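Here the complex is missing a single protein chain, while all its other protein chains stay put.
And now, chain A:
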Amino acid sequence: MQKTGQIERTVDREFAEEEGRYRTMERETTELQKEAKAYLDAMRSMSASQSRIAETLEMFYTADRTSDGAMAGHAYKSAVDELDNSVGRDLDAPFRATVLEPVGKLCSYYPAINDAIAKRNKKMLDYDASRSKVRKLVDKPAEDTAKLPRAQQEHDEAKEIFEVLNGQLIEELPQLVELRIPYLDPSFEAMVRCQLKFAEEGYSKLAGVQRYFAENIRDEYANGQLDAQVESTLGEMKQLAIYGI
């Protein structure tokens, strides 16, 4: 009925504005929660896959466990294992405690708030409807004189309920929206710290492995010689009689 313009609608720009802000916050924090979780999972997956790769590499070196290659492979294995352990031990729990849990807690409030907004909207419909009813009865009094007072009373009740719910939201939504800043700020710093820690650990643990490489390896990597070696080895394999029949 409201859509057809038959019932006048309570216009509440103030509420609309507060709700808009709240919606932005709801959307962004929910996204934040999701992506932060994905970030943690990615860190764990990175270190775990490195550790598995190292394990497989060792297998390739089984022929000669004392070769330089095997030594380097072994050093790599212990470095990534250490990294993987440290991610599991020193990063996972703090990340959860300082980022995932606080953000999750914030997100857990949204269903209740959304319910309150939905309820407020429903009560607004009731209020609008009852007001229009009263107006009609005033414009065109009914034969039954009891109708108007009854409608009036319904209107008053609807109005009171609406105003209570509306008032509560208008008062508290801005508080909630503002609280996001002091609430999320420590989590933000913690997030940056966790990211940095992961990168630092990864770098420092891995960097030590280079010692076991031949001196020229770094340059060979940089100038593409390693790739050429891979290519030529693959080519040699294809020359084998057992490869091509």
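Here is the rule we use: a residue touches a chain if its C-beta (ideal position, glycine included) is under 8 Å from a C-beta of that chain, and two chains touch if they have at least 3 such contacts; residues count from 1.
What we mean here is this: contacts and distances are computed from a predicted model.
Selecting from "Proteasome subunit alpha type", "Sorting nexin-4", "BAR-domain-containing protein" or "Cyclin-L2", the unshown chain of this assembly corresponds to "BAR-domain-containing protein" (UniProt protein name).
Where chain A meets the missing chain, the touching residues are 17, 20-21, 24-25, 28-29, 31-32, 35-36, 38-39, 41-43, 45-46, 49-50, 52-53, 56-57, 59-63, 69, 72-73, 76, 93-95, 97-98, 102, 105-106, 109, 112-113, 115-116, 119, 123, 146, 149, 152-153, 156-157, 160-161, 163-165, 167-169, 171-173, 175-200, 202-203, 206-207, 209-210, 213, 217-218, 220-221, 226-227, 229-231, 233-234, 236-238, 240-245.
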